[in-house]
Every structure is written in C-alpha cells, then in structure tokens.
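Apart from one protein chain that is not included, each protein chain of the complex appears where it belongs.
Then we have chain A:
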Amino acid sequence: MSVVGFRTDDTDLQGTMEDEEGYENITVFSGLQQWLLPDVRKLQNRLRTSSTSEGDLMSALVVAIQQIDTATTGKTGNPLKFKRRIVVVTDGRGAMDIGDLEHIQNKIKDSSAPIQLTLLGVDFDDSENGYKEEDKDDHKRKNEETLKEFVEDCDGVFGSLAEAVEQLQIPRIKEVKPTPSYRGTLSLGDARTYDATISIDVERYPCTMIAKPPSASSFVTRTDLAGTQSSATVTGEDDPMNGELSAVRNQRVYQVENPDEPGQKMNVEADELERGYEYGRTAVHISESDANVVNIETSPGLELLGFLDATKFDRYLPMSRSNYIVPQKSNVQAKLALSSFIHALWEADCYAVARLVTKENKPPLIVLLVPRIEPEIEVLVEVELPFEEDMRRYKFPPLDKKLTVSGKTITEHKDLPSDELMQSMSDYVDAMDLSTFDRDDDGEPAEYAKMEDAYSPLLHRVNQMIRWRATHADPSLPLPDPSPILTKYANPPAELIQRTKDQLAALKKAADVKKVPPKAKGRGKRSRAEREKPLSGLDVDELLGNQKRIKIDSTNLIPSFKQTLAATDELEAIQEAADAMGTEIRNLIRNSVADSAYNRALEAMRVMRDEITELEEPEIWNVFVTDLKKELLGKELGGDRREMWWKIRGNKYGLVDRKRCFASAVSEEQAAEFYRGA
C-alpha cells in the first residue's frame, strides 16, 4: 500500500516521476510497502489540512499508477501477479486537467495488469441513498460528472465516502481456503469379502468452524527500564507500546513424592522423566518404543452402518462442528454416485450413520450424514454423534406430571402449568415468530436473524478494539462501546416487542413468577432454614433430645459442631462452640505430618465459616481467622505452616466481609487486603 496526497502544501514525489512539472502540490507519503503500525501513526501525524487548493487529481492518479507499475513489474518487464487497486478520495472541488483521460484509462484497463479503480466522493450526490448536496457549485457538479464518467469508463467503482464509512462498520469475514480433512471412499459393504459393495471417492471439508478472536500473549512490564533509562529506549510519543514489555518464559518444575520421606516432595530432573499414563492412581510407564501399543489400529474409511428416520432424529445429539462431504474433483463416477446417494436420502427423508476414520490409526468416529439440497448446493453434511461413554444418564423429574413418593401421578400442582398458562404461552410463542418478521430486498416477508446475518460479537469486538487502540494510543481514553451491529440480536426486535405487548402481559399474569426476595435483613432473629428430615419425616432433633450443650467431639467434629449450633441460639454458646472448633482446627494443623491433615482442617474451616456466617455472627469467625493467620505465619503451629496459609488463601476462607454478611464490620477492601502478605 502507498499513500499519495494531492492539494498538499508541498510537493514531494520521492522520485516517482522524473519531472515534477505538472505534479505540483502532490506528496507521496510513502512508497508501496507493507504497512505496520508505526507507519500508520506516522501518517496520522503527517496528514494535515493544507492551505492550498492547487494540485490535480488526475496527476495524482498518474503518480499512483506509476508507483504501482514500478513496484509490480518484474525484472524482465513482465507484470507480476498482484491485485492492483487504487482508491481515490476527493470532494471534487479541485481543478483537473482532463486532457489525458483516455491515456490514463487505457493504462488502468491494461489487460496484462489491470487496476481496479474506486472513487469515493465526499458529499457527492447519491441517488441510491437519496443524498443531494444543496447549493452545490457548478464547478463541483461538473467535476462529479466528469469523474463518474471516467470511473465508469475504467470499469471502476464510484461511491460516496459516507457509504464507504458505513460499509466499514459491517464486520469483514475472513475467508479461509478449504483444506480437506479426509480423502478416501464412502463405502457400503466389505469389498475384501463380498462382491456387492459400493464405494464412492469423496473428500471432506469444514462446513462450520468457530472463528476465534486473536489470542493475547503474556508479557511483563520491564523492570530494568525504570526512571531515566526509559527515555533512551522508548522511541518517543508515536511508539508508547514497545520497549516497556518483556516476553514471559515459562519454567517447569517437576516433583514426585519422596519415597524415603512420605509426605515430602522432591524435585526431579526433566531427563529422568518418561511418558506414561495414570490408571487410577497407578502410574503406568510406557517406553517410547511401546508408545503405540495403546492406540487402536485402524485404516481410513467412511463406512456406512445403516440409515435412520430423519423425523425421529434428536437434534441435540450432534456434538461437533459440521463438515461437507463432496465427490472427488473431476471424478464423474463419484459425482453421479454421490448425487444418487444424496437424492435418495433426501427423498426418503433419511439420514445415514457411518464410521469415519480420517487417517491411518486415527480413532474411529460415528458420524451422521445428512443431505443438503439448496438451489446452489447439493452436498452431504457430516457431524459427529456420541458414543455410549459420551452420554451422561442423569435423571430429571417429568415436567408434565408429578409423581408422589407413593407412586401416584398428580396433574395439578404449582409446578405444573395451568390451562391458562399453557394457552398464553402458546399465544406468545406464536406471536413472537421471527420466521417472517424481516423483509427481503423485494419487501417480501423473510426470516429475521439468519445465521448469515449475525456476526460473532466477541471476535469483532476484540478486533475493533485492537484497531482502535492502535490508533488511539492515549491510555486515558475510555474504550468505545461495541458497535450496534454486534449487539443487534441481543434483544428481541423492538417492533416485535411492541406488537406482542398484550400476549406478553397475559403470559406474565398467568405465569405469576415471583423473584425470591434477598434474605430478610435484621439481626437478632436467627431464623435458620428448617432442618432436613429423613424420608420418614422423623424429627431427629427431637429424638436427640433437648441437649443444651453438645460437646464438640474431635472424632465427629463437623456433625457435632453443626448439631451444637442447631441446639442453641445463645451467643455465648455459639462462641463456645466456635472456640472449641477453633482449638480442634489448630490441633489438626499442629499434628499434621507435612500437609496430611490440611484438607481436614480446611473442610472444618469451611463448615465453621459457613455456619457462623449463617448465624450472622461474622465477628466470631473474623477474630478466629485473623489469629490463625498470625499463628500460621509465626510458625506457632508446629513449624513452617505457610503452605496451609496458601491453601486458606486459595480457597478464599479469609475474612467475612460486608458483601457476604451484612453484619460484618469488614469492608471488601479489607477482606482483599487480608489475603496479602507472606
């Protein structure tokens, strides 16, 4: 790319033309080159509104043509394989020498090295968008006409800048060259054993593939550049990003349980390591030479297993992105055979199930083959289906009836919709139909929110922000909001909402959904959720009797703690239970061989923290955990217990703050601060 300005204050052709005459007030900002970010920034600085109106568009065009010509002509004088494009941006007010148009035209249309010309006019009349500049002076009008004619003669594109800016908002879709992931046969039957078999040469290409936003890499701010040094390294205003960051390298440390000292870890060298797998907690070592023993031996192929009824297929089963299966290129037999296969599936309303091995010794997949016939497309689509192991058989109660413990079926229940709710839901769903909501170019009803119309919001958001930041280096500028085209489908179309107001109101009334109120605030009444009862409904607490004080039992720590709290609501008793619990937690840590009892202590802490918070006495916990931190870091609990502290930090079992419990005096910042240190 290069940039040529005309009607600039100065003239600088950078030697493009032999003679400057006729090319006054034209500046070549750069030669044809690959553009990097610093170049963009440099250009930004150099593009200044000029104070002259001298400078000829046509001359600039000639300069541009000359540039392209020079750069894309090979040593032997042959035009190289390039796409040549010139984009002219003008308001059409300058003076033009139109004497040489035909010559320029011929050059542009030169069949051996054609140039695509695009002219973007500022405030040009645009009948399509209905724009017309009022009070246009004759000179401009005449220029517009001349230019339009000229561009059309060059087979170029003539548009307005407004249009172009608008187009820029529409995300660009990156096209990817299709590469096949399988080339082989689609076959029915075993040709090695039987005569009656079919095999068709096919290729497999991606049909859908998630386009991902660019990924960021990790850096760290350079520390050796502090103070005075930085001015030397950072290359000034236009390049604030570079130089301050240093790449990050990852270093890996390998540890194993020390066989001589149980519970202790020891470091081992990377060259003492070999490959293996875990079978349960057993390490199975597989030497490099045996590496393939665990891999199944397969040979490539797409082999049909059978056919199924399309109407009975569960649409939620496919678990992968989709692929196209197409006949091998230029293979008439394959085309005819695959076509018959696609048509037969289509007509019979069937799908095929097949076993796919894409490469030798790749694991087999079960795939679904589905015909897709559209005006321009006739193809087989393939998606992966789950194996037995991929299905998780969790059970959920029925939604249209209730079963009682005794096995009876109930059809009226608060969890079951009433007839009124069913009816209003039905009306609402029908009213909110999108399949005919949009209008196509001819004004006919069309589907709203087609997949081809929706752009990946995050992908384009990240790209837009990178581009934005590249040209807006000032870190204090707030990031702009995502462009509206990315959030177009975040909500139902406003017009449709308006149209379905009544149906929605009826639905809301019939639904009668109530938000569960946040927990009632107010200290003093410790209203705890009622204790769960066993299946029989027996009141176990009553059975346990009204024991006012249950001793915290170290062999039954958590249950006895919970039961103590359940039996009382006196602050003193709670404090006492918490103290006893605290003592046991400290004992666990103190007596722990290395980290062996840490998990138990952590679990006890979790329970204690949750229960005390529930009782709205966060202070009791906060005092305990503050002390515990001090003791852990002060090596008061049997030596170096820093690892225990890291675990507490990792599990976030620190102070209970105001956000978590309104009764707490600890702010969120204080709670965050608590995790720092050591």
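Here, a contact is a pair of C-beta atoms (placed from the backbone, for glycine too) under 8 Å apart; a residue touches a chain by one contact, two chains touch by 3 or more; residues count from 1.
Definition applied: contacts and distances are computed from a predicted model.
UniProt lists the omitted chain of the complex under the protein name "ATP-dependent DNA helicase II subunit 1" (options: "Rab proteins geranylgeranyltransferase", "Ras-related protein rab-18", "Glutamyl-tRNA(Gln) amidotransferase subunit F, mitochondrial" or "ATP-dependent DNA helicase II subunit 1"). Of the listed residues A:Arg48, A:Lys515 or A:Lys652, the one in contact with the hidden chain in the full complex is A:Lys515. Note on the undisplayed chain: of the listed residues A:Gly74, A:Gly99, A:Gly280 or A:Pro484, the one touching it is A:Gly280. Of the candidate positions A:Arg46, A:Arg85, A:His103 or A:Lys359, contact with the unshown chain belongs to A:Lys359. From the options A:Leu32, A:Ala71, A:Ala95 or A:Leu421, the residue with contact to the chain not on display is A:Leu421.
When the whole complex is considered, the residue among A:Arg93, A:Lys109, A:Lys335 or A:Arg590 that touches the unshown chain is A:Lys335. Checked against the full complex, the candidates A:Glu389, A:Asp441, A:Asp474 or A:Glu669 give a single residue touching the omitted chain, namely A:Glu389.
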